[in-house]
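A single protein chain has been removed from this complex, and every other one stays in its place.
A and B are the chain letters, set down in written order, and residue numbers restart from 1 in every chain.
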Amino acid sequence: MYKYIIRRILVFIPMLFALTIIVFGLAQLAPGDALSGKSLADPNVDPEIYEQQREALGLNDPIYVQYWNWISSAAQGDFGNSLIFNGRSVMELIEARFANTLYLGLFSLAITIIVAIPIGIYSARKPYSMLDYGATGFGFLGLAIPNFFFGLIAIYVFSINLGWFPSQGTLSSPGVSGFDAFTDRIHHMVLPGITLGLAGTATYMRYMRSEVLDVLGSDYIRTAKAKGMSERNVLYKHTLRNALIPIITLMGFEIGVLLSGAVITEQVFQYPGLGTLFLSSVMNRDFPVVMAIALILGILILIGNLIADILYSIVDPRIRYD
Amino acid sequence: MLKKKWLLFFVLMLSVGFVLAACNEDDSSKEKENKTQAEGGDDGASGEPQKGGTITGAMDTAPAGVFNPIFYEESYEANILDFTHESLVSQNKELEFEPHLAKEWEINEDQTEITLKLEEGVKWHDGEEFTADDVVFTYKAMSTPGYIEAGGIRSSEYAERLLGYEEFSKGETDEFEGVVAEDDYTVTFKFTEPNVTILKDVGFSIIPEHIFGEVPIDEMPEHPATLNPGEVIGTGPFKFTEMLEREQYVLEKHADYWKQEPYLDKIVWRVVDQSVMLGLLESEEIDFIADPSGVPAPDYETASGIGHVEIIEQPDFGYQLMGFKINHRKDADVEAGKIEPDNWVPNEDMSEQKVRQAMAYAIDREALVDNLLYGHGSVINAPIAQQFWAYDEGAATKYEFDPEKAKALLDEAGYKDTNDDGFRETPDGKEWVVNLNYPTGNKLREDSAPILEKFLEDVGINIDLRQPKEMTAYQEELEKDNSDWDLYLLGWSLGSGDPDPVGLWNATAPYNYSRWNNEESEKLLKEAVKTPEAFEQEYRAKKYSEWQSVFSEDLPALLLYAQNKIYAHNKRLNGINPMPYSYNNEPENWWVSE
Partner (left out) sequence: MHTNLESSLPTGPENAPIDQQYQHKTPFQLAYQRFLKNKLAVVSVFVLLAIVIVCISAPLLTSQDPIETDVFNIEKSPTDEHILGTNGQGQDNFARLLYGGRISLIVGFSAMFFTLVIGVLLGSIAGYYGGKVDSIIMRGADIMLMLPFLVLVLTIMAVIDKVTIGLFVTIIALTSWPNLTRIIRATYLSLREQEFVLGARAIGASDVRIIFKHFIPNAIGPIIVNATLMMATYIIVESGLSFIGFGIPQPTPTWGNMISEAQNIRILRDHPEAWIPPGLAILITVLSINFIGDGLRDAFNPKSNRR
């Protein structure tokens, strides 16, 4: 097992390397650079100044020189300075956003699990009941609504008209701390969290339902029931454990989907996370930030996949890695 | 199987219900419309100013986060710095310079020197005394070698003309002669040449020497006193004390402010998406919407319909234009970054003056303003902000909407439809297609492009409306004009310091994207700043008036419209008195009534 993990991690390195080359190439191919967008903002600034800054930043160097400069400092953990945020350190910019996105992701995952699993189980136990129909209907709808659209309507209804939840940001003021800060943060994450988790909830709900149905119909459960085990016992001892296996695996791979969704959801709610930062950095050609985020996401997804594989082998001992 | 039908029915009902629930919610904004509309800013000022209170403003994008006047770049950061930092002089509503941190000044005869007496007893936020050394330091920092490389962009505007700038900024000498402290409260600026814009040049925000004095210039942008709330030090009426980065920026009153103690305790800036701003103003979660975007013109009705909201509307400093690429540069010049009018190649059809004029007559700019801007803007004919003394409405050709005249001009120039395809051909009978390029990033401008296309096609010009590009990509192609571009859309926001249009329309100016080269214009622009005549504003006004006439006749660009700034605030907020160039004026006088 350990050997397997180490081998997997060793494979990561060339893959991450390839990833940086691809993203760097794309970032450089894009027309214009970080300073070209700035220069139209203020006609009182002599464009010559931007030319001097370009030279100083090495933006006029050949692409392989720029890549080498980037990769050699990145290897030492230095991701350089942002070109758009007036030269602020990339790491510092990403740090706070990363935490925000992480909270949002975890929160929406929590909603997904809390909603999807019980309802999925209930639907499977009482198929064709009212709730089952409701849940299935919701499941289909959740997959059919573009999440930005859902977010816009949620803001309009729950934030503007009803005033139940804030529509912007992560906290109501910089002063809050302690437990208040925690509840405040949750309060701010309700709308974006639901929006982000919508599609996931729908998917998991349907998965859970069908997995439980599959397990309930299988021979060993029938045997267990025949042996006189109580309904409850059958459900919790056998059914759930087996039905959860695919769900757990799915979640490891779900990180990428969640992060994709975050790009759009964060935009709708002006939520200061990695998604909004990435989007604005791509648009403004802030390649040091783009590179750093791509690298971080790449590592996250690789780790997510690895954990999923490991968990899979733990819950299902038939699977072995060596 | 019956059950599946039920499911289908259920799903459809749910979807319909969901959408309906979302759209038939309240019409409160409409109900309130019959209440009195507030225009102008005189009704709220009733009663004595009260102390205390917190107000919240909204801006649609977060500041980049560099709160140091010599390194900040954008208007969102300015929304903080306007409250925290001050300059020696400021501008009044007529755009005349007035005393601020400097209480009086004297300019020598040939306008190469200005000596300013500073206010005494001005305290920095940390309690230190403000002196002439701070002024010297600020200008010295902008002239220091490495300033530009560290990310500074203000030197060309404020430092370049100072005496000895060249030598000092190249590191050839350690002695900075440009700004000299005579004593603690007297400072003299010296310029290489007679300076027509001398008061503008001394009007830069001052940073504290006692904080940054020992900091190397390349470390200044990352210094805590540049980045962190509580450590940013200025002399302004408010201190920047707290922030939730990208979300909230808190300004607290500077009790020792030299003019008077500000009334308000706190001003909080919240970063809020444009789309929900009005909703928050209505629910009183925010109190004012100000620079840089203000309330979008289409939302004016909604905003003015809110009972507790007062609106202030004024012209913006800037304009949108449709430029004609009159000339293109050669590849070699673009490669080398040279702007050499003698090497330019005329862009065949756009270099024809009559064609440009015809296009101007073909476009109904009044209609753009009335419909696209909902009337909240104006048609201008010369590229000088209309607030300036230099703007001369009368001097410019008006180009009122006249498609017949447009057609006649095109006929005259030889552009006729010879093959009856509905579009005109070039004088030598070839197919004539004019491309129109535009950037994304400004909704109204994006909307205007296809409308312009239609106006031009109505007079028989075949327009190739190109796909909009992001600003970064757009700028690159716009600047490197060895392409096939004919028409381009662009907006400029101008400075309020001086009306001189030379940076945008001089033949060799990089921003002269039309690559317009007109001898008379060159001559007038030079004369307008020629000393000693140009020390008289009247003389300059006359020259600019002549220049505006030349510009509008030769027409390197058609000015489409100047938008209005629409500011909105809660009526409980009093003492708001925006300057033509900024909302953030004298915030120490703002107060709230309960």
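Here is the rule we go by: a residue touches a chain if its C-beta (ideal position, glycine included) is under 8 Å from a C-beta of that chain, and two chains touch if they have at least 3 such contacts.
Worth saying up front: this structure is predicted, and the values here are computed from it rather than measured.
The chain not displayed here makes contact, within the full complex, with A, B. Checked against the full complex, the candidates A:M130, A:L162 or A:V257 give a single residue touching the omitted chain, namely A:V257.
Between the chain not shown and the residues B:G52, B:G337 or B:P450, the one that touches is B:P450.
In the complete complex, the residue from A:A18, A:A110, A:M130 or A:I314 that touches the missing chain is A:A18. Contact with the omitted chain, checked across A:G58, A:P118, A:P146 or A:G175, is made by A:P146. What subunit A contributes to its contact with the hidden chain is residues 15-16, 18-19, 22-23, 26-27, 29-31, 136, 140-141, 143-149, 152-153, 156, 160, 206, 209-210, 213-214, 217, 255-257, 259-261, 263-264, 267-268, 278-279, 282-283, 285, 290, 293-294, 297-298, 301-302.
By the touch definition given at the top, subunit B reaches the unshown chain through residues 1, 4-5, 7-8, 11, 15-16, 19, 22-25, 27, 29, 274-276, 278-279, 298-299, 302, 364, 367-368, 371-372, 440, 443, 446-447, 450-451, 453-455, 465-470, 473.
Please note the rule applied: only the chains that are shown with their structure count from here on.
Subunit A and subunit B have Cα centroids lying 37 Å from one another. The touching residues of subunit A, when paired with subunit B in their complex, are 30-34, 36-53, 56, 84-89, 96-97, 128, 133-134, 136-138, 140-141, 144, 152-153, 155-157, 159-161, 163, 167-171, 173-175, 269-270, 272, 283-285.
In the complex of the two chains, the subunit B residues touching subunit A come out as 3, 6-7, 10-11, 14-15, 18, 21-22, 25-26, 62, 64-66, 71-74, 148-151, 153-157, 221-222, 227, 242-248, 250, 268, 270-273, 275-276, 279, 283, 337, 469-477, 479, 490, 492-495, 497, 503-504, 510-511.
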